[in-house]
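All protein chains but one are shown at their positions in the complex.
For reference, chains read A and B in written order, and residue numbers begin at 1 within each chain.
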Amino acid sequence: MIGYANPKRFLDLTRPIPPWFFGVSSTLLAIGLYLALFVVPPERQQGDAVRIMFVHVPAAWIGMGAYALMAVCSIWALVNRHPLADIAAREAAPLGALFTGLALITGSLWGKPMWGTYWAWDARLTSFLLLFFLYLGYIAIWNVTEDETRAARGAAILAIVGAVNLPIIKFSVDWWNTLHQGESIFRSGGPVIATVFLWPLFIMLAAYTTLFAALWIVRVRTAILRRTVRTRVSAGFGR
Amino acid sequence: MMNFLAMGGYGQFVWAAYAASALGLAAATVLTLSAYFRVVRQLSQLPREGEKPLA
Partner (left out) sequence: MSSLALIGRDIRLASRGGGNTFLAVAFFATIVTLVPLGIEPVAGLLHAVAGGIVMLCSALAALLSLDNLFQADFEDGSLELLVTGPLSLESLAASKIAAHWFTTALPLLAISPLAAIAMDLPGAGLVGVVLAVALATPAVSAVGAIGASLTLSAKRGGLILPLIVLPLLAPVIIFGAGVVRSKLEGAENGAVLYLSAFSLAAVLLSPFAVAAGLRTNLSA
């Protein structure tokens, strides 16, 4: 772990990782998609619409995981003042926002045939929407604050406060949703998942996770290299 | 084939979901990689002193 401390070492250590992860991800995606679209049978209640699950659940999983990652990096940044921690958190955010957005879109498309509406104030959809806004706020702090160190710390604080509030948001929406619940078919996850659905789901989860990891590492590398370019350019002009 | 596309009547939703996912993931990959290679290129072009500034 300490090896990652030094940016140069980090760059050296992580160089082989992205191609490998992209490769693994593509393979898993291919297998997962094949299974999801051709092998998995239509589900009893949802018919073929159940296939949306295989792109919706992994996206949601990454959307939440990326935020947890961001929060952990932020704690690390505030506690250790490690330069990489800020970059790591910052670069995870747009990816997390993307996956959360995909989860919202695919969830909405899954909802229309299942519940008859594109949007429902379902506990999961609503708390995910709020998670999406939390991402936006986090990214906004980086963009709006002029001094980079201040931006980093401010963003870190926001990430942590948001992380603390996430379970509360989830709980409050759940609570509110059960108060409203009048419909009897409000089973957002569908019935208990049978094995035939489970394997393709795991494969897609793994595919999404490795893809996220690959993209994230490349973004962090890009950020470090960009900084290197900047310092070298300004050093050049300093003469 | 038509059955496959129709997805038991849910075709538009299933394919829209898959299309959106493919688009999102592809865009993320393309943007991320192009930014990376751009910066790598910039770094390799840097140099020597007295060079003209990079765009």
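Here, a contact is a pair of C-beta atoms (placed from the backbone, for glycine too) under 8 Å apart; a residue touches a chain by one contact, two chains touch by 3 or more.
Note that the coordinates shown come from a computational prediction; the quantities given were computed from them, not determined experimentally.
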Contact set of the excluded chain (shown chains only): A
Residue in contact with the excluded chain [from A:Leu13, A:Ala68, A:Val161 or A:Ala194]: A:Val161
Option from A:Arg15, A:Arg150 or A:Arg230 whose C-beta touches the chain left out: A:Arg150
Touching the absent chain when the full complex is considered, from A:Ala36, A:Ala71, A:Leu98 or A:Leu134: A:Leu134
Contact residue for the chain not shown (choose from A:Ile17, A:Ile169 or A:Val233): A:Ile169
On chain A, residues whose C-beta touches the chain left out of the figure: 78, 130-131, 133-134, 136-137, 140-141, 144-147, 150, 153-154, 157-158, 160-162, 165, 168-169, 171-173, 175-176, 179
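Note that in this section only the chains that are shown with their structure count from here on.
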Interchain centroid distance [CA atoms averaged], chain A/chain B, Å: 16
Chain A residues within the chain B interface of the complex: 22, 37, 42, 47-49, 51-52, 55-56, 59, 95, 98-99, 101-102, 105-106, 109-110, 112-113, 211, 215, 218-219, 221-222, 225-226, 228-229, 232-233, 236-237, 239
Touching residues on chain B, where the partner in the complex is chain A: 4, 7-11, 13-14, 16-18, 20-21, 24-25, 28-29, 32-33, 35-36, 39-40, 42-43, 46, 49, 51, 53-54
